[in-house]
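Got a structure for you, questions after.
Removed from the display is one protein chain of the complex; every other protein chain stays in position.
Showing chain A:
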Amino acid sequence: MVKAVRGTLVKCDASIKAMLVDIDSKNNNDFIIEELDEEHMLVKETKVNALKNRLQQMMKDRLKDPTIDEDSGKE
């Protein structure tokens, strides 16, 4: 019998995907239902926004934004 699973398909770069998987594994696999391929995964519909926020937080912590300095330097 064919099964239908409700969820949100998330498409992103492989590098971003690695970060998402990392977030997921640190949170009892609460976000991701299934990893599909390099660039796609199925995420719980209700958790997408929480996942996005975590990702943004993570990027802020890990990546240095070069233009912030540059912008403030100019003005």
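The working rule: contacts are C-beta pairs under 8 Å (C-beta built on N, C-alpha and C of every residue); 3 or more make two chains touch, one makes a residue touch a chain; residues count from 1.
Definition applied: contacts and distances are computed from a predicted model.
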Which name from "Exosome complex component RRP46", "RNA polymerase II transcription factor B subunit 2", "Anaphase-promoting complex subunit 2" or "Putative lipoate-protein ligase A" does UniProt give the chain that's left off? "RNA polymerase II transcription factor B subunit 2"
Give the residue, chosen from A:K11, A:K26 or A:K60, that touches the chain omitted from the document. A:K11
Please output the residues of chain A touching the missing chain, sorted low to high. 1-13, 16, 34, 36-37, 40, 42-43, 45, 48, 52, 55, 59, 67, 71
